[in-house]
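What you see is part of a larger complex, with each chain still in position.
Each chain gets a letter, A, B and C, in the order it is written, and its residues are counted from 1.
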């Protein structure tokens, strides 16, 4: 719906190449398909090569199936997040090539190959317990085309584990830090590099952790500059942000 | 302090090109100058061309002067944030070229010219009341070398104001969204572009705004993917994150 | 218990048309029936044609049945909210015409026809996951006599979906906006119209959403004027408020 498109459409209307009802209808129908309970956006993925995405939480199996059925018509890759196993069981009946990443609860339907970027995203996690969220970021970033490396279980309570892996930090263009409990890892990584760091607080912890609030506040208040924070447990969002950054870098390469 | 440097040092030690005390001392003294109350980091700015930065809040005038005096020895540009006017009055006595951005309370001491990047940061703000924070982002991003454009007073309560400026959104590589009250602008911008969006909640508002908490939560929970959030009123942090992204893009250009 | 009624009663007492004990007893017994565990209010619905309403959460099956049995004596329509399926199973044994709206967990017992209003309520929802709450509003508003239209899955992350449906916004007298996550949709809709907007935050989301708190704060702090907010997930309350507005409009029509 950007201005350039509007102008082109106006030109066509003026030149009589398109009639007004058609023009109005085009504007209306192009970007999505209205299923009643959902409006499937066929639009975004075409623009940048990203897959179409569906967030499964709080949706019924029928709704998810309906939305994916619509998506399958456009021959895009499809990513379904927060998908319970029963979602997978249903979807593989309509799309046999569906892959299920159990730990991160992501479904990926790869209908066409992905070209991996030259730039690299590094996903760093604090503890073994944070891996589910870290994997959500890894799977998402790969589905969005980014090259991904990982560095797990390097929490600040054993700093030498992180310091031994500085090369990995040096080699990535963007770093995603996934950490629960007090979330101090983001500040430490942010202090070691001068590149974009995306921090994902996790709900791992107990007591005054308050389901991730503690890690969220830590990261938002980080004394290290250059850190952007996403929602608690939102590995998907971090990977999406990382991939938009990578996209800009790749554009600059060409 | 990265591994490569350590290895080079080890080589030199082995070859007898450097003696052990010297090596240890090098490791120790290189990266900063200890002033007792502060350790000035001469290191970081050299690496990436960013200016040295000092956060003035809760520091005494004497401490700020001492730190800047030390910084001035290295011929770097210097940025001092959250600086009251009396800080400026003091600092210009030791650095006459000091510039004071009153609205954003930033001091900038430009000892050498900055090469502006080809990539662009766009700073978008919700209302006139958010401009102080927006300007902190603008001044910082420019001091860090980024080319900057602005788009002010385009809050969601008058959506047409934003929709009329889509070109500006299209032209930037990174977008910083500054918004108070309910902070919905970040989600709307995030839904219109597929590029990195950095959201800065401001403390503008009253009542259940709780000094910016409302806008912070809105932005962290945004239904639009690809948004990284920084602290309330932290225009500096947003600009720093934007500039590390720009840095990666510029590297790719070359 | 309004003043006019008191004055009429006083007149009757004075004229000896009613004796004092009777008068006192009338005041006491008229408005409700005391079941011990509940006082059924037969009063309100008669006044404005609204159905009698029972909130089922935290009530036992026996209590619910008892209350509805009492209500059935007055030949009013009955609405039971937050009703689990087992409530429906019990109630249909005493009122076979009972209809169960499973998604919104509402039971409706329609003992007499409803005259639909000329004015219209539009229920707008942000995402497919918010539909359960939106449907609670739809079913309630219809049971209260309002004409209802819907506009689903028009969240701000895909703004064009909303902008393509501006006509629906134009055609309604009152708009209910149901949105979870960051709840920005209320501000956007509020900025597009000059008519009453009722915002319902939902608990849809995760992490720093804190069970709907994020959306609630967003809506309460909206920079768009003319928005009234109800409790998290309170589709019923929004519809009730909408219907009292519609009632005033319909009165003015006549």
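Simple rule for what comes next: contacts are C-beta pairs under 8 Å (C-beta built on N, C-alpha and C of every residue); 3 or more make two chains touch, one makes a residue touch a chain.
Everything numeric here is computed off the predicted structure, so don't read it as measured data.
Peer 1: With 3 copies present in place, identify the total for the complete complex.
Peer 2: Counting every copy in the complex, the total comes to 8.
One rule holds in what follows: only the chains that are shown with their structure count from here on.
Peer 1: Is the contact between chain A and chain C built from the same residue numbers on each copy (over half shared) or from different ones (under half shared)?
Peer 2: different
Peer 1: Select the chain whose centre, defined as the mean of its C-alpha atoms, is least distant from the mean of all protein C-alpha atoms.
Peer 2: A
Peer 1: How many angstrom lie between the CA centroids of chain B and chain C, rounded to a whole number?
Peer 2: Using C-alpha averages as centres, the distance is 49 Å.
Peer 1: If you average the CA atoms of chain A and of chain B, how many Å lie between those two points?
Peer 2: 25
Peer 1: At what distance in angstrom does the C-alpha mean of chain C lie from that of chain A?
Peer 2: Distance between chain centres, rounded to whole Å: 38 Å.
Peer 1: Could you list which residues of chain C touch at least two other chains?
Peer 2: 127, 158-159, 207-209
Peer 1: Quick check: in the complex, which residue numbers of chain A touch chain B?
Peer 2: Its residues touching chain B are 2-3, 44, 47-48, 50, 53, 119, 166-167, 170, 173-174, 194-198, 216, 220-221, 225-231, 236-237, 240-241, 243-245, 247-253.
Peer 1: Flag every residue of chain A that touches chain C in the complex, lowest number first.
Peer 2: Residues 1, 27-28, 31-32, 34, 36-39, 41, 44, 55, 57-59, 63, 67, 201, 203, 211-213, 216, 231-234 of chain A touch chain C in their complex.
Peer 1: Quick check: in the complex, which residue numbers of chain B touch chain C?
Peer 2: On the chain B side, the touching residues are 126-127, 155-159, 181-184, 187-188, 190-192, 205, 207-210, 213-215, 217-225.
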